[in-house]
Each structure stands twice: as C-alpha cells, then as structure tokens.
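Shown below is the structure under consideration.
Missing here: one protein chain of the complex. Every other protein chain is in place.
By letter and in written order, the chains are A, B and C; residue numbering begins at 1 in each of them.
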Amino acid sequence: MIDVQNTPDTREIPLQKVGVKNLHYPVTVLDKTNGRQHTTATVSLFVNLPHHYKGTHMSRFVEIFHRRHDDLGMKQFLAMLEEIRQSLDAEKAFGCMEFPFYMEKVAPVSGEKSIMNYTCTYEGEVSESEKQFFIKVAVPVTTVCPCSKAISEYGAHNQRGVVTVKLQNTSLFWIEDIIELIEASASNGLYSILKRPDEKFVTEHAFDNPRFVEDVVREVCIALKNFDKCEKPFTWFSVECENFESIHNHNAYAMTVK
Amino acid sequence: MIDVQNTPDTREIPLQKVGVKNLHYPVTVLDKTNGRQHTTATVSLFVNLPHHYKGTHMSRFVEIFHRRHDDLGMKQFLAMLEEIRQSLDAEKAFGCMEFPFYMEKVAPVSGEKSIMNYTCTYEGEVSESEKQFFIKVAVPVTTVCPCSKAISEYGAHNQRGVVTVKLQNTSLFWIEDIIELIEASASNGLYSILKRPDEKFVTEHAFDNPRFVEDVVREVCIALKNFDKCEKPFTWFSVECENFESIHNHNAYAMTVK
Amino acid sequence: MIDVQNTPDTREIPLQKVGVKNLHYPVTVLDKTNGRQHTTATVSLFVNLPHHYKGTHMSRFVEIFHRRHDDLGMKQFLAMLEEIRQSLDAEKAFGCMEFPFYMEKVAPVSGEKSIMNYTCTYEGEVSESEKQFFIKVAVPVTTVCPCSKAISEYGAHNQRGVVTVKLQNTSLFWIEDIIELIEASASNGLYSILKRPDEKFVTEHAFDNPRFVEDVVREVCIALKNFDKCEKPFTWFSVECENFESIHNHNAYAMTVK
Partner (left out) sequence: MIDVQNTPDTREIPLQKVGVKNLHYPVTVLDKTNGRQHTTATVSLFVNLPHHYKGTHMSRFVEIFHRRHDDLGMKQFLAMLEEIRQSLDAEKAFGCMEFPFYMEKVAPVSGEKSIMNYTCTYEGEVSESEKQFFIKVAVPVTTVCPCSKAISEYGAHNQRGVVTVKLQNTSLFWIEDIIELIEASASNGLYSILKRPDEKFVTEHAFDNPRFVEDVVREVCIALKNFDKCEKPFTWFSVECENFESIHNHNAYAMTVK
C-alpha cells in the first residue's frame, strides 16, 4: 500500500509543527494528597517536519499517547514526547495537555470540605540536546476593587477573576502549592461550599484585602520569587490576572513576565 | 441532473426540523434611537419534512435569507420564514437569529457616553394558520448578595450576573425598553465607561439595592407584567438570572415562567 | 446569624428553578467493560421555590453532590436529586450533569485499540410522586453526501457530523450500546487511531453508505425502536444530526421526536 506521506517533497518548505490537535482522552496525573488523580484532557502533539518529506504519520502520535495516558506526571509527559520524537525520526517534538485539576478545599470557619477545579496545562518541547517543560495553572479568585472601596462611603465592587501563572521548571513541585500561593495573593480564594459563617468570613477578609489586577499580578510575582517548595527556583514565569468586572461587561487585565 | 432529495422515502418517519444551522451573516435590525442598526448574526433556519420526502433543499434557506438580511425587524423576520415555508412547500418553518444588540449608555454622574452590547435572539415559527414570535434578551448586570451584606460587618460580595428574558409578543416593542426594565430590577446595570464619580455612585447604589438571583427574577417578572410600552401585554414570558458568584467558581441561578 | 433566605417574601411569585449551575466536579459513572469509569462533569442542580420564601440555601446542593460524586450511575443520580429535594423541603428537584464518556474502540482492519470520547448528559426530575430520567449522548460520525455522490463523476463531499440522541428510560441500559447503534446508522463511526489499511476501509465503507442528515436521523429512529438491549422500550426519544459540511461554513441539520 502506497505511503503518500513518505513521498519526497520539492517545495523546500520545512514545517515547524505538524501533528494532532484537540484529542480528548482520560488521563492520570500526580496528586499531592492522594498520589494519583484521574481527570480528562485535551491534547495536542506535534513534531517538526523537514522540507523534503510530504507529510507526517498522524496515527503514531495517538498510539504513543494511548500507551501512556494512564501515567502522565510531568516527567512522564516529557518521556512521552521523546518517544514521539524518536518514533517519527524528528528533530523536535512538542506537546500540550490541558486538564481540570481537582483539589479538596476546607471552608475557613465551618471546616466543610468540597472540591474546587483549576485548569492546568502542561507544555513540553524536546530535542536531542534539550528538554523544556512549562506548566500553566489558572486559578479563579475574588478581587475587591481598591479604588471603589476608597471612594465609596460603603461597599466596594468585587468580582470573580482568574489568575493564570505559567512556569518553567527543571525540578518537581506540586500544583497544589502554586494554587495556594495564588489564592493567598488575591483578595480571597474560592470555595465550592461556604456556610453562612464562612460567607461572613470571606466577605470581610476580601474587603480587608482589596486588590487591583495590577496588585494581584505583583503579589503573585513576589510569592513566586520567594517560593521555597521547589528544589530549584523557576527559571522563567509569566503571571496574568483577568477580572470579570461586576460594573462592566468587559474585563480588567494585567500581565508580567519574569 | 438527478435530484436525490426529491426521491421518495419509504421509512415513514416525518422530521420535525431540517435545515441549516450556524450560518454567519451581517444583518440590519431596528433601533429606537437611530432607526436601523448594523450587526452580525448567527442564524438557524428549518422546515418540517413529511415522511415521504428523502431530503430538503438546503440552498433555498440561504438564498431567501440572503435577499432579506439587510432588513430584519421582527415583522420582516416572520415574513422571511413564511417565504421559506412556501418556497419549500412545507407546513411549518422555524428560525432563530442571535445577534449582539448595541445601545448607547450614559454614565450616571459624568454623563460620559459609551456603547453596551446585549445578546438578542429572535425565534419564530410560522404555519399557514399561525405565526409565533419570541425574542430573547440577555442583559449583564451587577448583583450584591443580600445575605453577605446582612451577616458581614462591612462589605458584601457582588458580581456580574446575566438576566435573560424570553418574551412572546404580538405587537411591536423596543428592545431598548426591555433592557432598561431589566437593569432597573438588578442591583445595577453595567456601563462600558465609568469615571470615578460614576464608580462611587454605582458602588453605593448597588450596595443600597442588594438582590439574590431569586429577587432579580421576581422584580423583572413584576416589571414585565406592568410593562406599558407595548400595545398588548406579553402573552408569555420566562425570566432567568445567573450570577457568576465572586466567592464560588460555580454560578447561582433562578428561573420562572409566566 | 440572620438567615435572609428564610425571610418571608410577599411578591407572590413562585420560581420554577433555583440552584447552582456550572459546578465542575470529578465523577464516577458506570462502564460496561470496566465496571466503573472516572470522568469529569459540569453540573446544574435546582429545586422549585414556593412564592413565600425569599431564597434557597445554595450550599446544600453542593454538600449533597459532594457526598455522592464518586458513585453516579443513573439510579444514584436520581437518588441524589431526591435527597436534595427532601433536604430543601421542595416539591421538585432537577439536575443536569454533562460529562465526556470514554469508550475503547478497535480499528476495523488493524485491530489497533484507542479511546474515543462521547459527550453524555444525565437529566433528572423528581417529585414525591414521580421520577423522570433522560440521558443524552452525542456521537461524532462521518457522513458522505448522497447528492454529491450521485451527481459527481468521482468523489463525494463528506464531513464530520454529530448525532445527538436524548432518551427517556425507565430501565437500565448501557451507553456503549447506544453509541454502537448510532455509529452503525451513519456513513461511519470515528476512531482515534486508524492505520492505512483501516483508512482505506473506512473511506470505502463510508462511500458505500452515503447519508444525508435526514437519513441518519431516520436510521437512528428505526434502530432505537428496535433496540432490544434494554428491558423496556424507551418511552420517549429525540434524535438530531448536525453536519459540519465540508463545502459550506454552516451546518446541515435534521431532528425528530418520537
């Protein structure tokens, strides 16, 4: 049976990335409390394609991912990319895997337990000489507007916002520790269950800690620089905060890159 | 050239709806202030299909919509559906058209003008004997939580919410009047531009008017029953409110149907 | 601490539904092959609210769901709704839970195994006297256009489509059996891994089985009426097919209700 993809190509245009996008798969990742966590992922997998090949073999990406989907900690994710790279005889392989990450939260006064979801994304790139790994974590938070609080006789507009951190790391750390760091940098973290004493607590706590998007980004930056639950400091990171303003139908946004 | 769609079908299964979905088109609708408003729509158009036909002729839906896209007030929308019904020799035709509707707002203290967007949807159904028209308007608002305000020593959690009203009407009315009615029923309406004196005003005004999702729905219901800017009262309506809670990552919701 | 929600309300407007929407949780559902399947869900939970209460207690929905999220077969889902109904002293409780459902598929020639995802939704409503349960399954398929095949000298446009079935059932059945029934009614089912001999097979098989959206809906209808892997026949169902046409930027659609 003819292998069209293997046909020589004379157009002399190398491609940075070819592969599969939007593959939906169940996956297992690491969990600080329980060891392993079952979740569901949306996955993209690519290699580079030299100019002289007509096409890549798309089924191999999924075959390799299929064999490894049940054990995808950060290290295993990079090993999976390396296997793709070698199988397709490419210089580079790239991958991206987005998944909801679940974490049990304890309500601040009642102690009621519930589960919160945070959107995480692994991003990796491997070549023969180099491996790069990034992790992105999006954490929803409460933000109280410092300007609204300062100028109003009572009250202050507040809203749900989302803080997104992207980290480059060379040693292992726990996603849970990053989530806690981010929630502590906003006016408040969010919970799936709050009883009335909890609601009183979070309302007053947030009002006592007003934060612009600019403030949240800066506080997260400082906390990431001081983060000591990782063997080595992060070599690179970016921090974003986007507020779903309660007084506007558009969002406020701030971003910085280390 | 053979017309496969016209082939007889022996499976004896009539279809309630066949047609096109997710057609994107520029459209022109009516505007209380400026007469006409240019906007962009996502459109679905269907007819019923008797059991003895294999298929419908999909291109005719778009041909008729194309001829009429530049003049789509409520009446013209129903006339367009009737033309589809007759052209396809069907008992019934259905249509749905969602579009952002823009309205100029004036900031409450500074008087600054800006434009707000509201998602509107026309829904129509026509047969030889009957015409039904519904309009849905989704209005983003501010809601301050009455419980949080009552139990906390200071502050109150608040957030962006969205109120969605669906109305059946037999006489014309202005979308703008429905938007104003809804904004007046929430803790506050939203604005694209607010200067600091406006921000002080809306913060305090919202704090003075706390509303649960349940309250917003009930206030909108009362206002719709008393609405006098339409020749005839609405024969049917539903009201929903969904709050993007600033203390949770899930939403609070209430709904009622007249 | 004051309970504002319990305050009497004098507006005399009962609400059909109040509760929580867009709650994200890990869940465990039943699986024909493995007994249980871990997946992730988006959940809405409501009760009705009589006119004389100001509000409902939103945290209780999540408390009850939290206790039961790890065992949510169809029966357990209804039991969970009944517990919510009683806990909130309501006449009715409603719930909706959408989740990706994963199923292993075997490629038709090479026999390679891979996992496909299907979007499923449970919908339930319980009152003291009645329980209703619906399940919705969305199955992506291939459809080859019969008209294009008939009028062209070679080739035929084809595309990905999605068939959505909603079933009311009173006895248990397997989601996997519904998926197989739907895939057999289209030009072809989809796979996450196809090697070249598989690709040849599915291309020719689909070309041999051209289907309009109208055909797919009718074939699924017939198969559901003849479905014998369920103790009792379905009391109600609807079938939709939407094709992401490869020659248009809009979709073709057909729907019927039993």
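The working rule: a contact is a pair of C-beta atoms (placed from the backbone, for glycine too) under 8 Å apart; a residue touches a chain by one contact, two chains touch by 3 or more.
Here the structure is a predicted model, which means the values were calculated and not measured.
Participant: Let's see if you follow the contact definition: name the visible chains touching the chain that is missing.
Facilitator: A, B, C
Participant: Looking at A:29, A:120 or A:217, which residue reaches the missing chain?
Facilitator: Among A:29, A:120 or A:217, only A:217 touches the chain that is not shown.
Participant: If I consider the whole complex, including the chain that's not displayed, which of A:22, A:129 or A:226 touches that chain?
Facilitator: Only one listed residue reaches the unshown chain, and that is A:22.
Participant: Tell me which of C:33, C:226 or C:249 is the one touching the absent chain.
Facilitator: C:249
Participant: Which candidate, A:109, A:230 or A:252, sits in contact with the chain we can't see?
Facilitator: Touching the chain that is not displayed is residue A:252.
Participant: Using the definition of touch stated at the top, determine which of C:39, C:59, C:117 or C:238 touches the missing chain.
Facilitator: The one listed residue touching the chain not shown is C:117.
Participant: Which of C:5, C:39, C:121 or C:158 touches the chain that is not shown?
Facilitator: The one listed residue touching the chain not shown is C:158.
Participant: Given the full complex, what residues of chain A touch the hidden partner chain?
Facilitator: Against the left-out chain, chain A lists 1-2, 4-5, 9, 11, 13-24, 44, 46, 49, 54-56, 58, 62, 146-147, 150-151, 212-215, 217-218, 221-222, 242, 249-257.
Participant: Footprint of the hidden chain on chain C, which residues?
Facilitator: Per the touch rule, chain C residues meeting the hidden chain are 116-117, 140, 142-144, 147-148, 151-160, 188, 190-192, 194, 196, 199-200, 202-204, 206-207, 244-250.
Participant: What chain B residues would touch the chain not displayed?
Facilitator: Spelled out for chain B, the touching residues are 1, 3, 23-26, 37-40, 59, 62-63, 66, 69, 100, 102, 112-115, 117, 192-197, 200.
We take it that only the chains that are shown with their structure count from here on.
Participant: Which chain's centre, taken as the mean of its Cα atoms, is farthest from the centre of chain B?
Facilitator: So the chain farthest away from chain B turns out to be A.
Participant: What is the distance in Å between the mean C-alpha positions of chain A and chain C?
Facilitator: A distance of 28 Å separates the two centres.
Participant: Cα centroid separation between chain A and chain B, in whole Å?
Facilitator: So the centroids are 35 Å from each other.
Participant: Name the residues of chain C that each touch 2 or more other chains.
Facilitator: Residue numbers touching two or more other chains: 1, 23-24, 62.
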